[in-house]
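Yeah, one chain of the complex is gone here, protein chain that is, but the others are all in their spots.
Lettered A and B in written order, each chain numbered from 1.
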Amino acid sequence: MDRPRHQGMVKNTYMRWRLPLVCLLWEVAMIVLFGVFVRFGPEADAHWEEEKQELNLTSDMENDFYFRYPSFQDVHVMIFVGFGFLMTFLKRYGFGAVGFNFLLAAFGIQWALLMQGWFHSFKNGKILIGVENLINADFCVGSVCIAFGAILGKTSPIQLLVMTLFQVTLFSVNEYILLNLLHVKDAGGSMTIHTFGAYFGLTVTRILYRPNLEQSKDKQGSVYHSDLFAMIGTLYLWMYWPSFNSAISEHGDAQHRSAINTYCSLAACVLTTMAFSSMLQKKGKLDMVHIQNATLAGGVAVGTSAEMMLTPYGSLIVGSISGIVSTVGYVYFTPFLESRLHIQDTCGIHNLHAMPGLIGGIVGAITAAAATEDVYGKEGFIKAFDFTGVYQTRTPSVQGGFQAAGIVVSLLMAFVGGAIVGGILKLPIWGDAAAENCFEDEVYWEVPEDEESDVYHMHNPDKPTSP
Amino acid sequence: MDRPRHQGMVKNTYMRWRLPLVCLLWEVAMIVLFGVFVRFGPEADAHWEEEKQELNLTSDMENDFYFRYPSFQDVHVMIFVGFGFLMTFLKRYGFGAVGFNFLLAAFGIQWALLMQGWFHSFKNGKILIGVENLINADFCVGSVCIAFGAILGKTSPIQLLVMTLFQVTLFSVNEYILLNLLHVKDAGGSMTIHTFGAYFGLTVTRILYRPNLEQSKDKQGSVYHSDLFAMIGTLYLWMYWPSFNSAISEHGDAQHRSAINTYCSLAACVLTTMAFSSMLQKKGKLDMVHIQNATLAGGVAVGTSAEMMLTPYGSLIVGSISGIVSTVGYVYFTPFLESRLHIQDTCGIHNLHAMPGLIGGIVGAITAAAATEDVYGKEGFIKAFDFTGVYQTRTPSVQGGFQAAGIVVSLLMAFVGGAIVGGILKLPIWGDAAAENCFEDEVYWEVPEDEESDVYHMHNPDKPTSP
Partner (left out) sequence: MDRPRHQGMVKNTYMRWRLPLVCLLWEVAMIVLFGVFVRFGPEADAHWEEEKQELNLTSDMENDFYFRYPSFQDVHVMIFVGFGFLMTFLKRYGFGAVGFNFLLAAFGIQWALLMQGWFHSFKNGKILIGVENLINADFCVGSVCIAFGAILGKTSPIQLLVMTLFQVTLFSVNEYILLNLLHVKDAGGSMTIHTFGAYFGLTVTRILYRPNLEQSKDKQGSVYHSDLFAMIGTLYLWMYWPSFNSAISEHGDAQHRSAINTYCSLAACVLTTMAFSSMLQKKGKLDMVHIQNATLAGGVAVGTSAEMMLTPYGSLIVGSISGIVSTVGYVYFTPFLESRLHIQDTCGIHNLHAMPGLIGGIVGAITAAAATEDVYGKEGFIKAFDFTGVYQTRTPSVQGGFQAAGIVVSLLMAFVGGAIVGGILKLPIWGDAAAENCFEDEVYWEVPEDEESDVYHMHNPDKPTSP
């Protein structure tokens, strides 16, 4: 299994020295950089006792921790259990799905704390972190988990770590351009997380195109229980998405509103997904692939606008449309992308993140452009779009234009960045598996030899048993 | 599989046009009704910035969002993961359990926001929603999930959607009668959610009685891993039940007290369930059916009284009793209900929700009747039972009487409503499966053809393989 030789290809998937080296070098670098740069922000520092008195705060409750920590924990579950288990649908890649997602996310959040810290929390030579930084690091890593969905089963853990390094960097640059230079609103990350993450991943998988992937066709499907494991991921993503979209919104009504809009959008999305899943199948049966994925499109598609006055019925409309687009995507676009454009998208992130992310960006631009002082109130209007300082004179329609520009920038960053990173990942030094060993945990994992796999081998007599 | 012909019965389970039609029509109706009626409540509206100043609120923390959102997310998990996975215990109905629960709950919360909104949050022609409405919508749908437990595996998705439509409506009417007309306290829903939901479901399944259900007897059991999946549901229901019972209690001590009472009741319930599960088996072994279900009865049985001064030891007593009643129910009542009363109760909701719900209603009535100013404090007494306005002169014993009346009303609504809805669901147009195809995902779902099911077929040579 380690060094299979078929059809003239020799792939060395032996990880013993390469993976530890990358992990340990990286971790040492993190410790050094954290030592130089990262300190507790004022609300997590023991000096807060005194600062609190200076600020005349009467209650510890005013600490940002209590505004955001419950949402942070929900987001944390989405990244590790949500994305991790969503990808366990493959019959023989559950360890890789959960385990590599765990690795790259733990790897990514440290680097994201630094990258985002330099851009947004840098004061007097130090990055000052608090709970909002933890959420943003999780968000940043979310975009890597999305990209992982496209290349799931086809890459080595080292490739994933290398991709994470670059993608987190590019994410942070793109985020800085959008939030600070274009002054765009994107609390739930339709553009920064989903559009960028998905098109980045799709570009990478395009570069890594494997012409002989049908050799592992038998392992690309699910089994009954792997589909149930995947539903754990789906449901946690679905349930906690209101927390995701509201986690870093302004305190008070904005967080409240984001949660309501997302709740409504997701509910509507389930119905249209079920409808189209049944409608597009000759036998009229429901397809677990759609239920596991397209039901989540509603959360993606209100990512930008959830904290705006989208209104509950606006959310229902957006959710309904995105469920339809996403399900149609699974039935028609995914096969097309593979056969015509050579984009092999294992989890269908084009349907779950790319298209709904674009919808989300556009809906955000429209909602921003349509904002009025009447709808938001005089104070609320300024607060909702941060029309203060140099942006005091910006009008809603100009804001809408900048929002739209944010989509374009995210797409460009994703295509260019994905192409470069894809090129790097194509180097023959990272230990990826041969086409016939894709989607197979035994390449990188000790897999238990048990009854179940006896049966498995029994039905696959030509499959080599591991030594 | 789609159009089986056995014993003269022809059942058309083909969903291709019917299911999409129902889903899409419904969603369009929701969008229209939300567009006409639903708006953000004051705490989720951008005008809150100004309102906050008028109300002299010094902190965004006073937004109801921060009092209730963590509990809301726990309740949300209970509805979708809790109920969904609890029902995955069947060996070949995991997709249906999780998937149809997902569908009907997403369907139901939208309609519940409207129905409950018209009754409770209607101002100047608009329904104004906030986080408490989201919790209440989840609660309402919880009663549908309960009823689903009785008919699990025997109905088509369309029947479930039709049942949801009617049950949410009836739930809202019943809730209005109890909370507004009888001025009854029922924060955790022993009466409104559990008693109503369970007897409604039991009535429906009685009407839909299937005399030949033993034809699918082999599929009514569990397999090893399906029992573990079900334990995920059980544990999330058990752990988050303190949030369920406290989610809409008054801010402060009432929420705090509800959580403690529920925690205690559930802990006690586990011990008596284990005791009776072992005691009632000839071989003295524990039965997963009891552990999965009866351990939760303690949460149901303090639903009404948790926010009252039930006291921790009172909670232990209630929890202990309900665990015993529920386990005894599984061993003796469920077979009796099926053989004598023709009530086929797939998940045993009579034991988990109906009887403990009645206990909960009764305990609530007693606890209310026994309330004194001494125990609650002068202010606390008035606040706990809302003895203000026209209810200023109501005494605890009168309140106890009204609480008892609430049980009776809930039962009546459940029986009458369940009979009518059962009659509607009996119409031969909804696409339910024949008796021998009950508890089988292949009727409505694309099921992966894999090794595991090869084995399955190997051991079931007469089972038709899907084409």
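Odds and ends about this structure:
The rule is short, and it goes like this: contacts are C-beta pairs under 8 Å (C-beta built on N, C-alpha and C of every residue); 3 or more make two chains touch, one makes a residue touch a chain.
Given the structure is predicted, the values throughout are model-derived calculations rather than measurements.
Shown as candidates are A:Val38, A:Cys269 or A:Met308; the residue that touches the absent chain is A:Val38.
Here one chain is not drawn; of B:Ser320, B:Asn351 or B:Asn437, the residue touching it is B:Ser320. Residue-wise, the contact with the chain that is not shown comes from B:Val270, picked out of B:Ala97, B:Leu114, B:Val270 or B:Ile407. Touching the omitted chain from subunit B are residues 58-59, 61-62, 66-67, 70-71, 74, 91, 221-225, 227-228, 231-232, 235-236, 238-240, 242-243, 251-257, 259-260, 263-264, 266-272, 274-276, 278-279, 281-288, 291, 295, 309, 311-313, 316-317, 320, 375-381, 383-384, 452, 455-456, 459-460.
Within the entire complex, the positions of subunit A that touch the omitted partner chain are 2, 14-17, 19-21, 23-24, 26-27, 30-31, 34-35, 38-40, 43-50, 52-53, 58-61, 63-66, 69-70, 73, 76-77, 80-81, 84-85, 88, 92, 94-95, 98-99, 102-103, 106-107, 109-110, 113, 129-131, 134, 157, 225, 229, 232, 444-448, 450-455.
Everything below uses one rule, namely that only the chains that are shown with their structure count from here on.
Annotation, subunit A versus subunit B: rotation angle of 120 degrees from the Cα superposition, expressed as a multiple of 5. Spacing of subunit A relative to subunit B, judged by their CA centroids, is 32 angstrom.
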